[in-house]
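Heads up, the thing below is written out as structure tokens.
Only one protein chain is missing; all other protein chains are in place.
The block that comes next holds chain A.
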Amino acid sequence: MTKLGQWLLTLGLLGGTWAGLTFDALGLGLPESGRRLLWPLPAYLLVAFGCYSLATVGYRLATFNDCRGAAEELQAQIREARADLESRGFCF
């Protein structure tokens, strides 16, 4: 099965379970607190995933360090390339 098929199957199963329990299709009679928790769950999972993504991006932004050596090496290579191209008549 393709990856898309796997994702759709998983989502379909989870969504079907959620819908079945929320709309009491099987007449299982969940306690009131359980039902109150259950129905916003898809929205909750989306918001939780969004928070996790935001936190990961923020953390990696904050801990990304400068690479002084690599930066200087790159700038030296840029100057070298520029000089080489100018000597061949390239106009900047």
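The rule we apply is simple: a contact is a pair of C-beta atoms (placed from the backbone, for glycine too) under 8 Å apart; a residue touches a chain by one contact, two chains touch by 3 or more; residues count from 1.
Keep in mind that, in the parts below, contacts and distances are computed from a predicted model.
*Asks:* One chain is missing here; what is its name in UniProt, given the choices "Myelin protein P0 isoform X1", "Pyruvate dehydrogenase E1 component subunit beta", "Pre-mRNA-splicing factor RBM22" or "Dolichol phosphate-mannose biosynthesis regulatory protein"?
*Replies:* "Dolichol phosphate-mannose biosynthesis regulatory protein"
*Asks:* Give me the chain A residues in contact with the hidden chain, please.
*Replies:* Chain A touches the chain not shown through residues 32-34, 36-37, 40-41, 43-44, 46-48, 51-52, 54-55, 57-59, 61-62.
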